[in-house]
Each structure stands twice: as C-alpha cells, then as structure tokens.
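Quick one: this structure, given as structure tokens, is what I'll be asking you about.
Just one protein chain is left out here, and the rest sit where they should.
As written, the chains take the letters A, B and C, and residue 1 is the first residue of each chain.
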Amino acid sequence: VSRLDLNADVGESFGRWRLGDDEALLGVVTSANVACGFHAGDPLTLRRTCAAATARQVRIGAQVGYRDLAGFGRRFIDVAPDDLAADVLYQLGALDAFARVAGGRVRYVKPHGALYNAVVRHEAQAAAIADAVRAYDPDLSILGLPGSALLSAAEAHGLRTVAECFADRAYRSDGSLVPRIEAGAVIADVDTVVARAVRMAVAHEVVAEDGAIVAVAAESICVHGDTPRAAEIAVAIRTALDEAGVTVVAFAD
Amino acid sequence: VSRLDLNADVGESFGRWRLGDDEALLGVVTSANVACGFHAGDPLTLRRTCAAATARQVRIGAQVGYRDLAGFGRRFIDVAPDDLAADVLYQLGALDAFARVAGGRVRYVKPHGALYNAVVRHEAQAAAIADAVRAYDPDLSILGLPGSALLSAAEAHGLRTVAECFADRAYRSDGSLVPRIEAGAVIADVDTVVARAVRMAVAHEVVAEDGAIVAVAAESICVHGDTPRAAEIAVAIRTALDEAGVTVVAFAD
Amino acid sequence: VSRLDLNADVGESFGRWRLGDDEALLGVVTSANVACGFHAGDPLTLRRTCAAATARQVRIGAQVGYRDLAGFGRRFIDVAPDDLAADVLYQLGALDAFARVAGGRVRYVKPHGALYNAVVRHEAQAAAIADAVRAYDPDLSILGLPGSALLSAAEAHGLRTVAECFADRAYRSDGSLVPRIEAGAVIADVDTVVARAVRMAVAHEVVAEDGAIVAVAAESICVHGDTPRAAEIAVAIRTALDEAGVTVVAFAD
Partner (left out) sequence: VSRLDLNADVGESFGRWRLGDDEALLGVVTSANVACGFHAGDPLTLRRTCAAATARQVRIGAQVGYRDLAGFGRRFIDVAPDDLAADVLYQLGALDAFARVAGGRVRYVKPHGALYNAVVRHEAQAAAIADAVRAYDPDLSILGLPGSALLSAAEAHGLRTVAECFADRAYRSDGSLVPRIEAGAVIADVDTVVARAVRMAVAHEVVAEDGAIVAVAAESICVHGDTPRAAEIAVAIRTALDEAGVTVVAFAD
C-alpha cells in the first residue's frame, strides 16, 4: 500500500491582514507548516492555528523564515550562519510554546520562501538550520527538497529527513523543479495537478517538461497555502488519493 | 540568616546596538531577567546571554515586554488580553529555546518597562500574563512588585509569586514606590543605595521619603541593568550583602 | 447648493497582504486618506496608491498612525509628544515623496485608528500632531472629528480644520459618536446608511439613537476602507448624493 503525507502552509495571517483558508486546509492535510512570526504569523494567529491543528490531529511543523515581514520571507537575505541559527531557534521555541499549550508539540521544521530556495544550495545557511534543529531537539525531522543542501546537512547532523514533491510544479528530467520565473513552471489546471499527485503517490513518478518519466521518491506532497484555490485543490488531491487507495497519513508520529 | 536574591536586566542589546555590561552583571546577580526580543534582545544576543547565565549558574527569567523596539517597551500599549497572552507565550517559548540549548530553562517571568508598570494596576493585562505563564508551565514563578495586580493574578492562578524591592528607588510611607517623574524618585549615591540594600536584606525595612520606617518583605532585590554604573552598583551591593552575612542566593531552584 | 467631500482610507495593504478595494474606492471618493507605513502601507503600495489617486484627481491625505503594524494602529500607545511629532513628520514626508513623484502633493492629515480616537481628548498628542503639520507645511488641513482636541489644537496652530461625519455610525443627542463597543454603534444596512448620508449633506442633520435630531456641520463624510462592502457602500452614497443635487467635491484645492 502506498503512504503519503500531505503538507500545507498555514498561520500566515498577520494582525489585521488575513491570508489563506487555514480552517479548510487543516481539515485536509496531515502536516501543517505553521509560520513562526518572522515572515508571517502574529502570536494570536499562531496560538489559534496550533490549537486547530492539534484538535484535528494534524502534525505541526515550524515554517521558519527570514526576518522580513515586508517581503513575506520571499527575498534572500545574506544572514550570517550564527544569526540564522539563533533566528531558527527563536522561531522554533516560540511556535513550540503554542504547540505545547495546545497539547501537542512541534514535530518538524520546513524553511519558508527564499530560505527554502536558498538552502537548496547554500551550505552555510543549510548547516545553520540543521545545527539549530539538532540543538533544540534531535528528534525533529526536516522537511525539504530531495537533493538539497538542507537535507544533506540534516543527515550529516543525524536528523531524520523527509523529502517532499509538488503536484503543481513542472519538473526537469534531472528531477529538479522548473524555476518559478520560467513559463510553465506552475501548473494551474486542477485535474492535471490531481492526476500528477496520484501518479506520484502510486507509481512514484512524474512526467517532466520534456516528456521524460522521472522517479519521485517523496514521503510528503506539498499544497501551497496562500493561493486563492489552495483549499479546493487540497481537497481534490486528498479525495483522489483516498480513492486511489493511498494511505494519507502524517510522516511524523 | 537572611536570604536574598539579586536580579538584573540583561540581554537588552539589539543587533549593532549594544547596551549594558551583561558580562559583569552575570558575575554578580543570582537571577537574570533576559529580554525576549519584543522590546530588546536579538536572537543571537539572547542565545549568548542564556549560555553565559547558565555557565555561571545564574537563574534565567523571561523579561517579557510590549512589542515596541522603537520605544524599548517603555510606552504603555493598550493590547487586548488575548493578544498579550499570545505575545507572552511567544516570548517565553523563544527564550526558553535558548535556555534549553544552554542546558538550563526559564525559571520565572518578570514583565519589563511599561508592562511592569501597567500590571501594577491593570487587571486585564495582569491576568493575561498569569494565564500565559500558567498555560506554558505552572512551575514558573512570577517576579513583580508587592501588592501589584500581577502578583494577585499570579496567586489566583496558583503560581508562585516572588516580591522584589529596589535599593535605588524612594519609597512612600505606604510602601509604594515614588513615581520616576517625581524629584528624588531615583537615588544616585552608591553608598546610600548600598546601605538601603543591606537594611532591606537584614532588617526588612526601608526609610520612606517622609522619614517613616516601612516594612519591606521581598525575596529579591532589583539592580537595573542599563544604567552606566549598573554593574558597579551591583558589585557594591553584592559585596555589602556578603559582608553583612546575607546569603545571596537565587529564589528559584 | 450643498457641497460635500467624500473621504476613505486606502493604501492599507502591506507586502503580501492585500486589504481593501482601493481601485474602486478611488473611483468614487474625492479625498483619499493614504496610510503612511507605520500601521499599514508598504512603500510600493503607497507609491502606486498616490499615482492612482493623482491620476483620478483624488486629493491625497496623510493617514498617520502609531508605529504598530501588528496592531494595525488600533491600540493606544502612550508615545511622548516629541516622539509623536517626529513620527508624524517622518510619515508625512515619506508619503509626500510619493505624492510629489506622482505629480501631486499631500493636502491634509488625518490620524488613523487609535490615534484618531486618542486625539479626541488627548491634548498632548493632539498638539504634537498639529505642531508637526504646521512645521511641515502650514497650508495643510487637518481632517478630524468635530469638537475634538485635535481640531482645537489645529485651530490654535493656525491650520485649516475640516470636520467630518459618518453615515454608518450612530450618534448621541450631544452630537458625539456612539462608541464602537456599544451595540448599534455601527449601522450595517446600506439603504439606511445612504439615507443618512443624504440627510447629512442636504439638511446638515442626523437622527440620534434616542430619536433626537442633531445638527451635523461637516465638510467631509467618511467611508471606511477596509470593510468588505466599503466600495459598494461608497458607490451607493456617491450616487445618492449626486442624485440629490449635492456637489461632491474635494475640500482641498
């Protein structure tokens, strides 16, 4: 039987500004990447999000990001590793407070936005994240892109790594993602996205942009949280996976 | 034998801006009120401060404040109780991450600046702090002003309360502090401050501004951290207390 | 012939977070209260908003607020007058840069949120605003609540004052607004709001909550910008005012 975790970004509102349909997403996914306040997520939103996730038995992950509310964490910042490690610890501890008062705890870490993209190759920032996570709790997992510097650093630090795939992103024949700035990088058609998700889950493969069939070895599939139709797409993927006999279950205990 | 805890504010630097002689203060005090990032304290400073405190066996307290870097937390903000409770949890968890990776943990909470002053009387904000602390860890103590709404709320929430006194502040005959805006509110002469500290510790009393002798029942004495001579005064107080046979020891285990 | 200005809040998005239908509002109102970055409004949003306002010949006002993104400027902050005056100058100059590069300029100042409410009675903060505005440009107007400390301070500083009324707020028989926390303070029914707006414009009066008819002497009527139906209500009011023969025109040249 195939097993797959379904993860999405939540908790990305800030004060008066609301973003994402967290309520709907938490009814569908098995792992919630909760923002931690540096790029999004005011404390009360984070508290409520952790309570809602715990109530639905959705696993809580710390979606750590650069300190950049104005840029929503989507701009690379050349943070020194010592500062980045401290920034990650700060965010991790803050979110864990909300997870714990809700009766749960943070189970994994997934970098957000530009930090996620940076640590595909930026070894110093990747190591800083892995250092911080191991120092905080060596039982935490790190969720990231297969082949990234982050997952390598996590392994080197003895942390469990969880690879994820994207049903709505075009792949190259070498298994990497087509960068967002290229045409066709993001797949908008819901039926296509759903079909790709099922094939990834059942056959562990995806059709690359050049038609090649590429192996996909992922324990989790990502649904982006802040697009208008994110919840709708997540529901469609979840339904199709259930119907295809895939066991949709959290990767973390 | 008299026993007294000696507490001071530390960790109040922010990025390029340095403030206070933390190294010297941590060599003298028994409890360190470490800033938590909302009014002061960047993450790397907090990590280093928690490591230094733990290495010297100084107890770590969370010096929670309003979200106000520009005002250093010294301006009252009319935060709703739900938001304040979440703000306190966020800061508490963040600081505890640094305390834990240093091998210690946060032992108590002391509000900073305008929040400290507000919760002398502001019952809703006082209750929000007590709620947050109990939710996070009911074994934490709350350090504050005797007779304050905060200590009342803490008691009502079943938390241990620790009253503090101030050797460099003038008292009224009813035991309250002379407000800072009044002349003579702060005592600058070191010898006088030291003598008052010893009398508070040994005889549990202080001479009020009108000459009356007022009882002081405090488990801790506060040394302010960000004045130029803070470390010097702290050393003088510590030395005098030691010589007077007072056991200077942390109130927390 | 009756004349009335129609003002609304715009430019209140921040980075990834969008708020309000500025495009629609700028097609209806004659004066735009543009946020200035302290409680809302990232620089690129402000630049685009000033360009759109200028293109439509809508007058630009500086909607100055407390430095409080997390609270959207809706929480009173006990800022010292010197700091508040500097905060107002900073915001005013920043917004004016965008107004000027768009070919216009800031014509008036209207405080936002908790600052608006504070300066109904807080004389020191009211004077700080008036000081800053006069120092920047004595030809600027101040838009505010009739009878407020702000308009008194503005008059005392020789500034032109512009009183505003609210079609969707309940009034007391003394002409003051029913506080938002009371039931019935905000009128939701669009037809009622429109009818009140027309009566305010044509007959200069409003029916108070106790049935009394109260005189309303206002040069501008406010439409709130960040409610879901703000643009729709603004269009309805504008249409009704036009049909009633009211000249809807900016108060500023």
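The criterion applied here is as follows: contacts are C-beta pairs under 8 Å (C-beta built on N, C-alpha and C of every residue); 3 or more make two chains touch, one makes a residue touch a chain.
Everything quoted here is computed from the prediction, not taken from an experiment.
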> Out of C:100, C:160 or C:199, which touches the unshown chain?
Replying inline: C:100
> In the complete complex, which positions of chain A touch the hidden chain?
Replying inline: 67-68, 70-71, 75-80, 83, 114
>> On chain C, where is the contact patch with the chain that was removed from view?
In response: 37, 42-44, 46-47, 82-83, 85-87, 89-98, 100-101, 135-136
>> Under the stated touch rule, tell me which residues of chain B contact the chain that is not displayed.
In response: 13-19, 40, 42, 69-72, 74, 226
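By our rule, only the chains that are shown with their structure count from here on.
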> Distance from the CA centroid of chain A to that of chain C, rounded to the nearest Å?
Replying inline: 41
>> What's the distance between the Cα centroids of chain B and chain C, rounded to whole Å?
In response: 42
> Which chain B residues touch at least two other chains?
Replying inline: 83
